[in-house]
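Everything below concerns the one structure shown next.
Yeah, one chain of the complex is gone here, protein chain that is, but the others are all in their spots.
Then we have chain A:
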């Protein structure tokens, strides 16, 4: 089997071009999917028989929470690639994905709190899911802080790779221990897991917004990575050519 397709990913120039081709399509798909999903979910889906209209926040909350978790797994995978194959692109992916993942976690916590106030009567309860999302936010904060603290970009990337792998090994342990803790400390808690089976008019918009969030994440990540690639490769010919082209080609070399 030929591995050239894989080794291409190690080339910042090739990745920059690929990301440039993919990004508009992802952005377009995100805009369409989100527009359909949000309008359908917020305006046309039937209200819940118990929660009324306040349930509609799941069209933002659930995609954000799913993305928050997948983003950390993506960072750990990129960490493995970075440590095993020493690819710069993977380092950059971790560096660029961490703030996006952290903001998604914060969004999930925030929308959860807004939903929790009318439904549970409290902005925050120490429920297992909420607590493990909060810990996930702390894990993201650790990766971001470590990346900012180390001056040398290459070692910062590798250190973040190690940290995200350690984090991903710990996430299941944290999740189960927190679940155990919450069943121990407060008996029956409010649970989202035993949802009533949703009718299709309710979950189809959710599917749209989930896919839309993933496309949006892809587009934002690629845009951030292209910028970071240009900054890191500022001395190489292709990066200078790309910047000149983006500026309209009017500048003298």
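We adopt the following convention: a contact is a pair of C-beta atoms (placed from the backbone, for glycine too) under 8 Å apart; a residue touches a chain by one contact, two chains touch by 3 or more; residues count from 1.
Just so it is clear, contacts and distances are computed from a predicted model.
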For the chain not present in this complex, what protein name does its UniProt entry give, out of "RagB/SusD family nutrient uptake outer membrane protein", "Heme exporter protein B", "Xanthine dehydrogenase YagS FAD-binding subunit" or "Fasciclin domain-containing protein"? "Heme exporter protein B"
From the list A:169, A:207, A:227 or A:243, which touches the chain that is not on show? A:169
Which candidate, A:22, A:145, A:207 or A:227, sits in contact with the chain we can't see? A:145
In the complete complex, the non-displayed chain touches which residues of chain A? 83, 135, 138-139, 141-142, 145-146, 149-150, 152, 155, 158-159, 162-163, 165-167, 169-170, 173-174, 177-178, 180-181, 184
